[in-house]
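Missing here is one protein chain; the remaining ones are kept as they sit in the complex.
Let's turn to chain A:
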Amino acid sequence: MKTQIDIFTGFLGSGKTSMINEMLEEYIVYEEKIVIIQCETGEEEIKDDFINNRNIIVYKLPKEKPLDNLYIKEIAEKYSPHRIIIEQNGMDSLDKLLNKLNHKGMRKYFVTNTIVNVIDCRKFHMLMGIVGDNLMTQIVYSDIVILNYGDKVTAEELKKIKRKVKIINKSGSIIDFESIGSFKEYIDEDRKEKWIKKSSDKLSLLMLTCIAIYLFLNIFKAIDLVNLNVDFSKFHILNTIFIGILIESFPFLIIGVLISSLIQIFVTRDMIVKYFPKNKVLSFLMAIVGGVFFPVCDCAIVPVVSRLVKKGVPLYAAVTFMLAAPIVNPIVIASTYYAFPGQPSIVLFRLLIGIVVAVVSGLIFLIFPENEGISIKNLDSQYNCSCIYCNGYRIDKGIKGKISVIFKHAGEEFFDVGKFLIIGALLASIFQVMIPKSILENVSNLEVTSILIMMIIAFLFSVCSSSDAFIARSFSNQFSMNSIMGFMVLGPMVDIKNLLMLSESFNKRFIVKLLFIVFNIAFSAICFFTILFF
């Protein structure tokens, strides 16, 4: 049997040793042979009862000696323990340790079992500021995060910490140590149960769903299809539209996440601070011109913008960039021109209104700034991203390592954002199939209502910005030009698909605010232009 390795992480004084004591107390009854390797010693010591127990061996790692595989192997050979508990120095990289344990030679004999992170609530924020990098890594990898001294801070503070930990580590158990009586209870019962809930349950759920759908389909086929023809064809269209949107946007999403990873790895926060124009006018200009050089679909822009904001680009500039790019992008201009041949004024108006809306929205975010720390998830450690591959990157530099990290990070982000893209595409295709076009015909003669309706349709349908001009054209007989303009201006800026994708990195408040601002400004701008020009 392989030796289990448990790792306790946490900074000096967070209470790792007390936790180990606590744990040993509960598990001494199992009479396992346990070796404890302490990489740092604080005030607390392993209790004498345990030290005298013949099943428990305590090793204190000398300060200058690094914990390496040879050392662990030696110990294992000497005692052949069931379990090795490593109490890691909080300043050491957990990542490195895990990499070592993952080494081929080690995997044969050891299995990394549980990683526990002990956090001193009183020092959480302070540590996040100084060694956020390390702390994040510890939390990310942990199966259990123990919040120690939770009673020493206010309830609100504790809640805040819990929330932050939850954002970094989505599935680990977070235990407020003061509020539970016994450690054992929690780990033994609850944890076991949770583990089942975590994956095998979900896997079986997935299986069951598959089987159910398969069965359903078979039954469906068996029943006289002619009678159900209508429903089936609707599903068929829905699916074709859904898959069509996805096939079209996946490549662009990949481009987006690849650019985002490139930024993540090659652009540092300092570079942004240094080179990003201090002049507000210049930065707006840059945001708009940036869009011209970014000729991709609007779904590629979301990961890039999120990354830029995380890297320290001011929010107002990022918002302007995000809103302007899908409209000033050359492909979109070309397709608008194709859709309305001989009417360059439409292209011009679309560009003009688009830029106005983008700039004004940016200005609003400049005048009424959002707290970036709140708006953006995962901003805690100012320069770090919570994905594990980027942390690994610090270890293996070099071209090969970098390329590998770029792709892994891109893959990570693809799965993070892609989830929202899929939901968005599904919703958009449902709306396309379900909303009867006859509704449109009835409202088309009402001026203001029709502008609003067209804007809402643009939002719900989430048609790619490079093709929405053609859709707009097909409405041109029933709707006035200004409502079509509403469709073409709002559509690329905010739609269901993009907003969902944004929610991966931004909080709800920010997204709702963005939606309101853009919607209002686009509407006002169009009314304004109508009075002025039409």
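Criterion: a contact is a pair of C-beta atoms (placed from the backbone, for glycine too) under 8 Å apart; a residue touches a chain by one contact, two chains touch by 3 or more; residues count from 1.
Operating definition for what follows: contacts and distances are computed from a predicted model.
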Among "Protein-arginine kinase", "Peptide ABC transporter ATP-binding protein", "TIGR03943 family protein" or "FAD-dependent oxidoreductase", UniProt-listed name of the chain not shown: "TIGR03943 family protein"
From A:I86, A:L127 or A:I471, residue that would touch the chain that is not displayed: A:I471
Given A:H236, A:R269 or A:R509, the one touching the chain that is not displayed: A:H236
Chain not shown: contacting residue from A:T41, A:N55, A:Q343 or A:N520: A:Q343
Which residue of A:N169, A:S283, A:S361 or A:N498 touches the chain not shown here: A:N169
Interface with the undisplayed chain - residues on chain A: 4, 6, 23, 27, 30, 82, 95, 98-99, 102, 107, 111-114, 140-143, 169-172, 187-188, 191-192, 195, 198-199, 202-203, 206, 209-210, 213, 217, 230, 233-237, 239-248, 250-252, 254-255, 258, 335, 338-343, 345-346, 386-388, 404, 407-408, 410-411, 414-415, 418-419, 422-423, 425-426, 428-429, 432-433, 436-437, 441, 461, 463-464, 466-468, 470-471, 473-482, 530, 533-534
